[in-house]
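I'd like to ask some things about the structure below.
Removed: one protein chain of the complex. Kept in place: all other protein chains.
Letters A, B and C mark the chains in the order given here, with residues in each chain numbered from 1 onward.
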Amino acid sequence: MNRRILAAMRYTRRNPALAVGIGLLLAILLFWGIGSIFVPFSRTSALSVPASRAPSWEFPLGTDRQGRDLLAVMIAGTSLTLRIGLIAGFIGIFIGTILGFVSAYYRGAVDTIIRGSVDVLLTVPSLLVMILVAVALKGGLTVEGMALVVSILAWVWPTRTIRAQVLTMRESGYIRVAQLSGMSSPEIIVKEMMPNLLPYLAASLVNAVAAAILASIGLEALGLGPMESPTLGMTIYWVLHYSALLHGMWWWWAPPIIIIVILFVGLFLLSTGLDELANPRVRRSV
Amino acid sequence: MNTQLLKLQELQVFYHTDEGAVKAVDGVTLSLAKGERLGLVGESGCGKSTIAMTIMGLIKSPGRIEGGKILLGEVDLTKLSEGEMRRLRLNQVGLIPQGAMNSLNPVSRVKDQIIDGMRAHNQQISKRELRSRVYEVLESVGLRRGVARMYAHELSGGMKQRVCVAIAISLHPQVVIADEPTSALDVVVQREVMETIGQLQQQLGASVILAGHDMGLMAQFVDRLAVMYAGKLVEIGPVKELFAKPLHPYTQLLLASLPGLAQRGVFRGIPGLTPSLVHVPPGCLFYPRCPQAMEICSQEVPALREGDGRQVACHLYDSEVMI
Amino acid sequence: MKKGILWVLLSWLIVAAFVLASCGEAVPGEQEEEEEEEEEEEGLKEVSRDRTLILIWSGTEGRYVDHELWNPFSIGSNHQNGPGIFYEPLYYYSAFADEEIPWLAESYEYNSDNTELTYHLRPDVTWSDGVPFTAEDVAYTLNTLVDLGPAVRWGVDVEQFVDEAVVVNPLTVKIKFNVPAPKFHHFISYKYDIGVYMVPKHIFEGQDWTVFGHFDIAEGWPVTTSPWRLALSTPEQKVIDRVESPDEWWASKTGFADLPKVERIIYLPWVGETQTAEAVIKNEADASLDLRPHTISMCMEDNPNLISHTFHEPPYGYVDWWPISLIVNCEHDHFDNKDVRWALSYFMDRDELIDVAYGGAGTASLLPWPSYPSLDPFTEAISDLLEDYPTNEYNPGKGEKLLTDAGYTKDSEGFWVDAAGSRIRLEMLGWAIFEDIGPIISAQFRNHGIDASYASPPDASDRMDRGDFDGCLRGHGGSVAGDPYFTFRMYQSATLAVPGGHMINYYRWHNDEFDRLVDEMAITSMAEPATLKELTHDVMEIWLEELPDIQVVEWYHRIPMNTTYWTNWPTEDNMYVNGAFWHLTFGMILNELEPAQ
Partner (left out) sequence: MKLDYIAKRFGIFLLVIWLALTVIFFLPRFSTQNPIREKMNQEMLRGGYVQVGMEQMIEEYESKFGLNKPLWEQYGTYLSDMGRLDFGYSIAHYPKTVKSMLSEGLPWSIGLLGMTTLIAFGVGSLLGALLAWRRAPQVLRYLFPPLLVLSAVPFYLLGLVLIFFLAFENSWFPLFGGYSPGTVTDWLSISFWGNVLHHSFLPALSMILAGIGLWALTMRGMMVTVQGEDYMTMAEAKGLKGSTLFFRYALRNSILPQVTSLVLALGHVVGGAVLVEVVFGYPGIGTTLYHAIREFDYFVIQGIILIVIVAIALGTFLLDVAYPLLDPRITYRRA
């Protein structure tokens, strides 16, 4: 058993990106896990605590203008924003993989249609599509609604990258051999291609999650997010709305930015680490 | 003894990997006379390419020269700075690369790749003179002038190798190192390229080190042959005598595995695997696979014995005086 | 290799990008094209900082898109962005001082049955290009508005009442109405954002009012009777200079009024509260759009020269004529029941709301009209009713009793549900400006068992107009003075008094008796306060009992006024007019401002 740990140890020394990435994400999950035990979720709603208090023993991260305990908001916000990212990321990768495989493997008319629509959708600014969907989702936007809004375009980029990856794989020798040996296309895809593509898919999933979180924070910062839920993006919106910078309420704008940075750096390193796993030739210490 | 152009003394080159130091070249001593053609044979991983690269000064980390000297005339190449070594390359020592298929820069024309080699060593050459030198060099390797404007992907395998030869000899180096130049080519083109290298060698009077594992090719081309096994030199000698009477058991097996036209049926290979170069066992490295292995072979490393133009490192010859 | 092909390609790409950009500009030389060149040559004359008034106002994210539009009647225009001061009114009305100030007109009178209104204009008034201002201009303006109707601003309002405007003599114009319109004079005189602009006939005649820009600095446009001339108008700023000498302005020439002391006004676009606060603190601006209570109090600490309407004391501003209320859709279930509406009012703790949202700097709104001097008598008149119907009382007990009597019970999660088990779901809409109070109200309601939420979706106003909402936060654009008719009019579902249509009844509340009474008020002249008070009492009896609309807070304009360079700003003890420089009464402020240095 220790041999595998030893191998893993040696591998992480050669691929620190992966180690640091996982470390950061673990730190965030720990912060959320432990936090949600000690700090009740109810303190994230307005009027739950006295407003505009600087950090103190009672409120380690202070409180905002509308009477929310910022420690509770950070804890809940991290999990909500992560949930949006994960939902949209998975939807994006799921659709992206299917479309990517279908268009790369079967080529012909299907391929041109998918490739054409991807090119067109890449030119249309994502903000326009997202606002339209946000408006179409009647009723106050919930966190799940937000995930749906973001996932509308989350599949476009993965489709393009996975299609390129599958195209190169399709030309390689062992796929030719599989085709010659009479395996059916779906069988080839599942048995031959998928296992080799897994690390790459994992890396693009992490990218899709990061992109979804970036998009959701962007939308929320513009005030188009779920007004009532304390996500990280909405905290940024309230910071801008109440110009916390001007009033020197650093405890209001610094923590969300720090958590967002840790989140993104963690996801970023995780995806570069997975990339090196998928493509050993690039394996060089960071 | 005519002046030895190039001497390797106790050369040691190790690759420092996570698992430990791989002793790719472990104390090799050999010399190359002016105008001589020396063959370097051995199974893959025996260190012949490492020697070729070390002479050119192209060893990259984690590889490093641990000890020994490489004397070109009086100059010890291992002590030269990067800048000094750079000026020697192509000027004094030319390399014909192994993978000819993509040894040429895919995005620039053949003439530019020849010119930048020349310009790197001599800034004052005029454009007109450069162009004539390019045509002269191309014709010397049997390529028409039109090839100068072409790109790498527009040339066949043989033509690409000829261009590499042209580049290697463009500044008339004293030593040309050919690291398995024709292994990627079919037999017919292989012979043409080797003939070209042979003619040029005679014209320029350069000495050649030909690294490879094709014993047939070695027999026709080289004057002297050195056999390497697991980073060590096991036998050197004139090629005819060596073929006639191989001394070291490993050389004997190598020659025996050559498929003669006469015998039919099963090919005879050499059983067993090359040893790990990290945890080097004591004694002679060929001990586990040597049919004539003795007790002492597993304890002591056989020294290189010298005898009328032949050298061999094997305990079989410890007592007798070389015939 | 000679110069790499790569760099050639790159520079080529950049050229292509710029060609693309210029194609956006250089397409057939448009009128604005020459405009810009001319401005450069002429340049701006030097005016010292202590004679310049710098205002930070509106603009879309750091830019004035309407910098070439100085015709206030065009749909895309907005008199608040500068055009307002170029069109002097017949009459000003100051709600604070509760007095009418004649300006281009000297006097006016209605005929006996209020079907005719005659104005006697002031003599010797001239436009900036020397052409005299006469009754022709007034008649032309009103008659064109009747013709154009919905195509321009105020078109429909004038078209509904005015039949025709007739020139009696160069200084007298008679306006004939289709129906008795005792409140028309009050309607067209300048107060807050309401008032009809008088345009020069010799310029506007023959132009299509919907696209005419009335902008050409070289020609001296916009032509005006005011002492102000447009010097520069670009997307990034608007510069308006005062005339050189007193005899270039009719008022100072005839001694009617002194020339304003302000020599230059600069409008800068609003980018954000942080940036504006910074500019005001550093004296880079003299006044700006409202700032939040926390921000303005902090600014006044950093720069003591800054004052608000109430100087350095909360609420740091004056009550706007736009009281804020929570509208509930009276057609939706639960909210059609007046007991539920009253329960909501009792569940709302307005003091806590003001404390958290505005840091204590604000007041609750008692009635749907603002607490202004000329309207206070009407508030007095219904003080007896307010005893039984306390619209600002926070009393969860009373609320719960009302709900339980109406058959509501609390479900497992503590939310009120009716007999059929359907929960009172109150999804409130609003605009970004209500995001200070929205989430707090929804939190208060949730604490009292109402399943409330607040959101300001991009299509908020669209959904409010179409009634696609449970609740929404809005202000009342109702009465300013005279009587509460203009406020009551908003609750009418049908009207006979006003021919051809009615405003959107956001409340979806219907009461025939209420409609009839308000129609009666419509035709009662302002000169009969007694009858108006009686009618108001009857109307409010119905309104208060039904409570179609839950009052929340007074809307405050918290305008930072910088006294470093300018004094005599309108404040609580110098109430000559309300302090908003974007309202049509800005001309009065400009005439009163005194240089500090």
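Note that in this section a residue touches a chain if its C-beta (ideal position, glycine included) is under 8 Å from a C-beta of that chain, and two chains touch if they have at least 3 such contacts.
Computed from a prediction, not measured in an experiment: that's the story for all the values here.
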Checklist outcome for this item: Omitted chain touches shown chains A, B, C
Item to check | Absent-chain contact - pick from A:40, A:116 or A:186 | outcome: A:116
Checklist outcome for this item: The listed residue (B:32, B:56 or B:70) that touches the chain absent from the view is B:56
Next on the checklist: I'm checking contacts with the chain that's been left out. Which of C:150, C:206, C:397 or C:421 qualifies?
Outcome noted: C:150
Next on the checklist: So one chain is hidden, and I want to know which residue out of C:230, C:266 or C:481 touches that hidden chain in the complete assembly.
Outcome noted: C:266
Item to check | Residue of A:6, A:34, A:177 or A:257 in touch with the missing chain, whole complex considered | outcome: A:257
Item to check | Per the touch definition above, residue among A:23, A:55 or A:218 touching the missing chain | outcome: A:218
Next on the checklist: List every residue of chain A that touches the chain not included in the displayed model.
Outcome noted: 116-117, 119-125, 127-129, 131-132, 135-136, 214, 217-218, 221-222, 236, 240, 245-246, 253, 257, 260-261, 264-265, 267-269, 272, 275, 281-282, 284, 286
Checklist entry - Contacts of chain B with the missing chain: which residues? => result 56, 58, 60-61, 86-91, 94-95, 97-99, 101-108, 113, 116-117, 120-121, 151-153, 164, 167-168
Checklist outcome for this item: Residues of chain C touching the missing chain are 1, 4-6, 9-10, 12-14, 16-18, 20-21, 23-25, 27, 30, 32, 36, 39-40, 43-44, 54, 58, 60-63, 65-66, 68-69, 74-76, 78, 80, 149-151, 153-157, 159-160, 192-194, 210-211, 213, 232, 234-237, 266, 268, 271-272, 274-275, 278, 284, 320-322, 431, 433, 458-459, 461-462, 464-465, 475, 477, 490, 498, 501-504
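As a convention for this text, only the chains that are shown with their structure count from here on.
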Next on the checklist: Using Cα averages as centroids, what's the distance between chain B and chain C in whole Å?
Outcome noted: 91
Checklist entry - Where the CA atoms of chain A average out and where those of chain B average out, how many Å apart are those spots? => result 53
Checklist outcome for this item: Within chain A, the set of residues that touch 2 or more other chains is none
Item to check | chain A residues touching chain C - in the complex, by the definition given at the top | outcome: 45-48, 51-52, 65-67, 131, 134-135, 139-141, 223-224, 226-228, 240-243, 245-247
Item to check | Of chain C, residues touching chain A in the complex | outcome: 272-274, 277-278, 292, 294-295, 298, 352, 356-357, 359, 427, 432, 435-436, 438-440, 442-444, 446-447, 453-459
